[in-house]
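A single protein chain has been removed from this complex, and every other one stays in its place.
Take a look at chain A:
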Amino acid sequence: MPPRTCALCNDARAILKRPKTGQQICKECFFYVFETEVHNTITEARLFKPGDRVAIGASGGKDSTVLAHVMKTLNERYKYGLELFLLSIDEGITGYRDDSLETVKRNQQQYDMPLKILSYDELYGWTMDAIVAQIGKKNNCTFCGVFRRQALDRGAAILNVDHIVTGHNADDIAETVLMNIMRGDIARLGRCTSICTQGEDTIKRSKPFKYAYEKEIVMYAYFKKLDYFSTECIYSPDAYRGHARAFLKDLEAARPSAIIDIIHSGEAFEIKEDVKATQKIQQTCRRCGYMSSNELCKACTLLEGLERGMATAAVTDRARKRLDADGPAPENLRTIPMFQLPSAPRQKPTTTAVEGTT
């Protein structure tokens, strides 16, 4: 077969088939359309304004490594005028984070972006290893998920940034749409496809890769020779989510547009007005000041359970009642420091909190 020419420029030799569209295109065109689609996602949603301080949630995995590269590229190409930072969370899982944090540290130098690493140990007094040692391997993803979400916000507050961008890609979002329908989580279903989420008292958070296929992110890293760590969590993930992911892969194999079609579906419906009215209102946690749908936020509940040696407590409502029945929280209970949003007018971030770029 003669070499095919690129379906986009009709000039260079096509060297890849785009997972998203099936088109055979050249390397340069791939870079350009991939970046341009992210640019379109950003501009269509008016995510940033000049002068914004933006933290990239960096794990050293493929998504955030490519995100850091693309954000830097677009910021320069289109003069967004953003100040970019890297923000990493160290869960304290031996052998899982060590290498990938090295990747992040290298990015810090390559891209000349300040980096902040915040550890669970520092914030909660518990590493994931210590949590697993107490509760076993069941349910620990609950802890990790809840703790990470707060840790990112708290790290962002330390960096005094306006905005966190995360590497959630189209596959993640499509999978979440399916999961939320199947488990009846109407509140999350309503917001999981929005590119940007911001509660009244949380830091703005968005997903510039929401339409980027996981396969293309990998392809981009491959052709750009970006190195990253494939970080599979060593603790067993939720079986139900595993089913959903496998199903999504089957759908993608049957018709590659399925991922984008699911996201389109998620954007084409909303929660009925009368259902919305019955949703829980957000409040702030009375112990740590973080947003919460109950008196205590999930992280504080989980932490209290850990501290009192009743770790499974916060996982179900019934267990939470057992914890309450066991008496009030002791006075000397270790708690999470009070959460505060970066305040306006903006102050210079405390330089000690940020590892300077050298």
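The rule is simple: a residue touches a chain if its C-beta (ideal position, glycine included) is under 8 Å from a C-beta of that chain, and two chains touch if they have at least 3 such contacts; residues count from 1.
In this section, contacts and distances are computed from a predicted model.
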item: Omitted chain (choose from "Protein Abitram", "CobQ/CobB/MinD/ParA nucleotide binding domain-containing protein", "Cytoplasmic tRNA 2-thiolation protein 2" or "Dynactin subunit 4") - UniProt protein name; value: "Cytoplasmic tRNA 2-thiolation protein 2"
item: Residue of A:127, A:150 or A:176 touching the missing chain in the full complex; value: A:176
item: Residue in contact with the excluded chain [from A:255, A:286, A:321 or A:334]; value: A:255
item: Hidden partner interface residues of chain A, rising order; value: 8-10, 17, 19-23, 29, 32-33, 36-37, 39-44, 46, 49-50, 59-61, 63, 77-81, 91, 100, 139, 141-142, 144-146, 148-149, 166-168, 172, 176-186, 188-189, 211, 231-233, 237-238, 240-241, 243, 245, 247, 250-251, 253-258, 260-262, 264-273, 275, 298, 314-316
